[in-house]
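Complex shown without one protein chain; remaining protein chains in place.
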Amino acid sequence: MSAVPSPYVGVIGAGEASDELAAAAEAVGAGLARAGAVVVCGGLGGVMAAACRGAAEAGGTTVGLLPGPDRADANPWVTVAVATGMGELRNGLVVRASDALIALGGGPGTLSEIGFALKLGRPVVGLKTWELARGGVADASIVAAATPAEAVARALGLAGAEAGRGSGA
Amino acid sequence: MSAVPSPYVGVIGAGEASDELAAAAEAVGAGLARAGAVVVCGGLGGVMAAACRGAAEAGGTTVGLLPGPDRADANPWVTVAVATGMGELRNGLVVRASDALIALGGGPGTLSEIGFALKLGRPVVGLKTWELARGGVADASIVAAATPAEAVARALGLAGAEAGRGSGA
Amino acid sequence: MSAVPSPYVGVIGAGEASDELAAAAEAVGAGLARAGAVVVCGGLGGVMAAACRGAAEAGGTTVGLLPGPDRADANPWVTVAVATGMGELRNGLVVRASDALIALGGGPGTLSEIGFALKLGRPVVGLKTWELARGGVADASIVAAATPAEAVARALGLAGAEAGRGSGA
Partner (left out) sequence: MSAVPSPYVGVIGAGEASDELAAAAEAVGAGLARAGAVVVCGGLGGVMAAACRGAAEAGGTTVGLLPGPDRADANPWVTVAVATGMGELRNGLVVRASDALIALGGGPGTLSEIGFALKLGRPVVGLKTWELARGGVADASIVAAATPAEAVARALGLAGAEAGRGSGA
């Protein structure tokens, strides 16, 4: 690989998305691609498709790790599709493959990915996503971002810091 | 199998546990075993070991789905150990194998299991575990219980209802 | 666990079996159970069901690692069923969970398990199963057995030797 390998940033969110959330995901995908990052996702619709569309239209590489056995299920903006046949267990693969993750909105599948990421030490940046607490005390594990641009900047910074610790890839 | 198959109830929680949490997990395991349920867990220490100890001492069956490749890592109260070698991805297997789950306390791994369970439609009963919200509004997906006995009763009721819908096993 | 943990022996073979092969699988299951071994398999029909029936009728424990998401797919003689939802990838879990394996007949799924077992250093005993060669030279990695009793004896010996090397899990 090149001397400075591209960061891999996962974009996670539900398979159906409001127009507002889809627009944010598309902006996130475009921002990541312009920065040279590879976009990793679950390969399906909603947030995943919007992020891939933004990245692909900016000339980026998008990796879709699909739950089913058929590559044809990938959204049209996935440039490399991996059909895992593992069902929702593929959520863990999305996290493993990423140096940092950006969560946009999100249902329960996104929550599973956030949990995995925190467990594996992958930084998570959140935009309108789950809020966590324990014993009534807010948990700050998810780095909050207010805009797509801020989410991209923070995720890239955290992915690089992670890589800088030598364990990031 | 018998006409009325045993429910499988997952007990999830961190690999290290305070005395108070371990006592609760042990009571949960014992209650599940007395009700004829199979206890499913990640097979390691902390909450997992306490739940297995409670269940095994009550004569129950405990299934440990281990992250590593070596069955010898199971805690001593696991009666059937499955070494998966899949790392933290085995969290998804714990959820899949369970009709309902009880979360006790919990770190990020437990959060990943809660997310998976909600995604797969497995009911989750929580005791001193994560609190979820979106947009500042509390999410009620986790059924709160105040005591181990209540957690067991609720999980068994939900596991049975799930089975009654024909998809439970 | 007890001072001398039970060996876990995988029984692998096709989901449909001739009467002769099913009888052999049933004898293998019974022999393993009488020796105190846990029988691990894919949980479905054919060789798997026959081995479980033999083991269960001899009072043994049988673990079925199912490809689908539904525990109800297990054959009636599985005592502990784990629904993996991983499809044929669960074949690797059957191998990982076993200290040694016995292959009876077998189609391509069995071949994948034999390959995994040889890769992971799990001994494989074969009865009327695949024959392997490279460059026209027979490969002796599969230990041939002529009868169910011989297959059981050899698998138990190899599982124990494996455990004796400290890696047996």
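Order as written gives the chain letters A, B and C; numbering starts at 1 within each chain.
Note that a contact is a pair of C-beta atoms (placed from the backbone, for glycine too) under 8 Å apart; a residue touches a chain by one contact, two chains touch by 3 or more.
Owing to the predicted nature of the structure, the values given are computational and were not obtained by experimental measurement.
Asks: Considering the complete complex, identify which of A:A83, A:I142 or A:A155 is in touch with the unshown chain.
Replies: Considering all chains, including the one not shown, the answer is A:A83.
Asks: Just one of B:G29, B:G85 or B:P148 touches the chain that is missing; which is it?
Replies: Residue touching the chain left out of view: B:G85.
Asks: Can you work out which residue in C:A72, C:L111 or C:A144 touches the chain that's missing from view?
Replies: Per the contact definition at the top, the residue touching the missing chain is C:L111.
Asks: If I consider the whole complex, including the chain that's not displayed, which of C:G54, C:G92, C:P123 or C:P148 touches that chain?
Replies: Checking the options C:G54, C:G92, C:P123 or C:P148, the one contacting the hidden chain is C:G92.
Asks: In the complete complex, which positions of subunit B touch the hidden chain?
Replies: Touching the chain left out of view, subunit B contributes residues 69, 85-89.
Asks: For subunit C, enumerate the residues touching the unshown chain of the complex.
Replies: Subunit C touches the missing chain through residues 88-89, 91-93, 96, 107-120, 128-136, 139, 141.
Asks: Pick out the residues on subunit A that sit against the missing chain.
Replies: 1, 5, 8, 38, 61, 63, 65, 69-74, 76, 78, 80-85, 93, 96-97, 120, 167, 169
Everything that follows uses one rule, which is that only the chains that are shown with their structure count from here on.
Asks: Using only alpha carbons, which chain's centroid is the nearest to the whole structure's centroid?
Replies: Chain nearest the overall C-alpha centroid, as shown: B.
Asks: Report the inter-centroid distance (CA atoms only) between subunit A and subunit C in whole Å.
Replies: The separation of the two C-alpha centroids amounts to 40 Å.
Asks: I'd like to verify one number: the distance from the centre of subunit A to the centre of subunit B, where each centre is the average of its C-alpha atoms, in whole angstrom.
Replies: Roughly 28 Å, centre to centre.
Asks: Multi-chain contacts in subunit B: which residues touch at least two other chains?
Replies: Touching at least two other chains: 93, 96, 120.
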